[in-house]
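Got a structure for you, questions after.
Of the protein chains in this complex, one is absent; all others appear in place.
So that you can tell them apart, the chains are marked A, B and C in the order they are listed, and the count of residues begins at 1 in each.
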Amino acid sequence: MEHNSAIVIAMFGTTVESALKGILNIQDKMTARYPNTPVRFAFTSNIIRKRWQKRAADPEYRQLHPEIPTEVFEVKTVLATIADLQDQGYDSIVLQPTHIVMGEEFLDLGTYVDSLLRMGTIKKKKYKPFYKIALGRPALGMYGTAHPYAEDILAAAKALASDAELARSAQAALVYMGHGNEHFPSAGSYLELAQQMRTLYPDVVTLIGNVEGFPPLSNVINELKRLGVHRVLLKPFMMVAGDHSVNDMAGPEEDSWKSVLEKNGCTVVVAESGLGEIDAFAELFVRNAGEAAADAGISLNA
Amino acid sequence: MEHNSAIVIAMFGTTVESALKGILNIQDKMTARYPNTPVRFAFTSNIIRKRWQKRAADPEYRQLHPEIPTEVFEVKTVLATIADLQDQGYDSIVLQPTHIVMGEEFLDLGTYVDSLLRMGTIKKKKYKPFYKIALGRPALGMYGTAHPYAEDILAAAKALASDAELARSAQAALVYMGHGNEHFPSAGSYLELAQQMRTLYPDVVTLIGNVEGFPPLSNVINELKRLGVHRVLLKPFMMVAGDHSVNDMAGPEEDSWKSVLEKNGCTVVVAESGLGEIDAFAELFVRNAGEAAADAGISLNA
Amino acid sequence: MEHNSAIVIAMFGTTVESALKGILNIQDKMTARYPNTPVRFAFTSNIIRKRWQKRAADPEYRQLHPEIPTEVFEVKTVLATIADLQDQGYDSIVLQPTHIVMGEEFLDLGTYVDSLLRMGTIKKKKYKPFYKIALGRPALGMYGTAHPYAEDILAAAKALASDAELARSAQAALVYMGHGNEHFPSAGSYLELAQQMRTLYPDVVTLIGNVEGFPPLSNVINELKRLGVHRVLLKPFMMVAGDHSVNDMAGPEEDSWKSVLEKNGCTVVVAESGLGEIDAFAELFVRNAGEAAADAGISLNA
Partner (left out) sequence: MEHNSAIVIAMFGTTVESALKGILNIQDKMTARYPNTPVRFAFTSNIIRKRWQKRAADPEYRQLHPEIPTEVFEVKTVLATIADLQDQGYDSIVLQPTHIVMGEEFLDLGTYVDSLLRMGTIKKKKYKPFYKIALGRPALGMYGTAHPYAEDILAAAKALASDAELARSAQAALVYMGHGNEHFPSAGSYLELAQQMRTLYPDVVTLIGNVEGFPPLSNVINELKRLGVHRVLLKPFMMVAGDHSVNDMAGPEEDSWKSVLEKNGCTVVVAESGLGEIDAFAELFVRNAGEAAADAGISLNA
């Protein structure tokens, strides 16, 4: 029996047009690596998807935004994107999320993969809708023995050399705003990354705080004070420079990170671009997709 | 949280244009009962689906067949049909197969339902792609305590009154050709149905044989001989009068049921229409969908 | 990594001391075939197990019944029996039910096997509690392509030669009382077996009725009348000659099968022994266990 493979890039999604760059860059890199394999993307956020469905049906919006590819207007859920591929004859899927850490959204996708693989096994293997499905790991790795997370964190730190250089040029400390999670203890990965960056780029002070959960911005500020740093390059540690970046990080409100850092005596330079726009970082997901395929025994057509 | 419901009718599918009547009749009956609920259908056969995809792309074919509804040309797999509904905001699905007995295909759909319900449970219930999914039982019932299969078989026997009448008018025994299965022992349901029909319509000899598995045509012939019956109305015990009906049952080949019965001294009248075309039989699936929804706590908009 | 295998024979259980023979015979046959593999048995009925726990704690009962092996007094649930084996270092289990058909109890055990195999997979394969678990099929087979059920039914019919001989000697029709099920349509397997026996032993009229579900005793009586049979050998089509056999089949009550058959003009000879006591029938489960092990890649130590 012949098997056909496809790649689905899964992400939360964004409604900020300029933020699409991060997403499309990852898709471009993936397609460049596997030019003969379909590479689709899917948005998990219902609200964001509905927004794009509305925009798709709005001729005025479409005329104003000729730069937005059709695929964005037609974006579906992860399940519908995978199911359409199955309907079209693809039975081997690599699902590559663009998540940074193994949190709720990533584990939920894991339940999708497990469930899809459980479909259809009463009598004949050939009537299973899927032959193989692989789930690529997040940028900062995940649990498991095949790919030690410490090596993933080190590779991510190396992929962020351009950010270190940006801070160095600005003669500033590099302060990342991560997303974090009040309901999912993932702080260790962020903190280990920051330490690896300080080791790799010893002339740049690199610190990470999270919007939700540990460590909070106050920890970052205490550390800046302890080190006597007064100049900060502020950048989102998120795949796309979307709503969090525009508002929570760099917005004019009193409680934006920029405002709070300034109130604490820092000069703040803002770099509003998502990690997905950094080629070396985007390539991490291409690597992860390829390794997940190899681990599962899926052939991708390069 | 608001929930939206939809119905998906699942069947093997057919490429025989005239056989579509059986399918569309069930959809019509379902829509008449639940006019404000989307009622889609899906084909499980990859080969049949591909054939319709080809026909859809063939302008000549489409011009020759204006009677075929667009939905047939765009028919998808069960998974893709359900996933599209999810993408469009439906989180409560009633999946109603048009299977006659609980066999391989039905149980495989059961694994779909179980699997879809297992997706997305790490943290927040609201991020599950589906709220509820119900699987309607086959025409002749299934295991379980909620709906005793003997009652379903009795109801099916009653729904076939017009077939008994047909045989009566033809002064013939009613011989059904069931599908059966060499790998799934489901003969009991067929045999119990035949007995119920003999009880309900005592003036008509009703017998069922299966293409695959037990009881074979030879059993039917032995019984016809024992009873001294020489005139037979031959009819497929299948939802649609597709390939099995056209060839295996009524075809001119030596080993068609018609030929074999004639060789055994019977005059054979053929009735080439699927069970789906009998309104009372089509309604069984409407009942089953409704009861599955009720059992699962899904509201369907009538 | 080294793997250790064990066999668990699962059955409903019985409290009737004389009926234990059927169970112990299957265990003996299994042990004779795999002398270097532990062969345990488990009772699924909570009520029966509790009864044996009480008897185990009753010194008077134990003194009166020195013939009952310790293992019966210590019998546990299927789960606890398998779990004890795991605790003792066995990670490969063949679970062989003594069910006659694939019904509720068999499918429930299937969920046990699936579930046990799903335990423990987050990081290291070696921390899974089980390496492999195989479920042997019932006497009359099950769905699937590996072992066509029609062949299993034929083999069972052959294994019942001694029953045919018994009826022949008694110059009687052989009437089996099966269990059957109001909630699980399994009649086809019984009816196909009866037909195979009539083919193999054409001089003996063999009929099967079920206590629950289709076909009822009335069907058997109608057929006896049609054939003009007045002498019947009545025997349970159950593994052990337990409560159903003692009371429902052969009891003095008006509605026992014996009484009803007599009322319908039959002379009834009763054979109160379970199918498990027939060596050739007991061997079917040894075959099924061996083939399930082979299919799953489990080595049993002969």
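As a working rule, a residue touches a chain if its C-beta (ideal position, glycine included) is under 8 Å from a C-beta of that chain, and two chains touch if they have at least 3 such contacts.
Bear in mind that the values here come from a model prediction, so they are computed numbers and not experimental data.
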Residue, one of A:Ser92, A:Ser186, A:Ser273 or A:Asn288, that touches the chain absent here: A:Ser186
Residue among C:Val16, C:Ile68 or C:Leu107 that touches the chain left out of view: C:Leu107
Given that one chain is not shown, which residue among A:Tyr34, A:Trp52 or A:Tyr149 touches it? A:Tyr149
Candidate in contact with the missing chain, chosen from A:Pro97, A:Pro129, A:Gly213 or A:Gly290: A:Gly213
Name every residue on chain A in touch with the hidden partner chain. 101-104, 140-145, 148-150, 181-192, 195, 213-215, 219
Which parts of chain B face the unshown chain closely enough to count as touching? 122-124, 143-145
Across the whole complex, list the residues on chain C that are touched by the chain not included here. 46, 49-50, 76-77, 79-80, 82-84, 86-87, 89, 104, 107-108, 111-112, 114-116, 118-124, 127, 129, 183-184
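Throughout what follows, only the chains that are shown with their structure count from here on.
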Centroid from C-alpha atoms only, then distance chain A to chain B, rounded to Å. What do you get? 46
Of all residues in chain A, the ones touching two or more other chains: 122-124
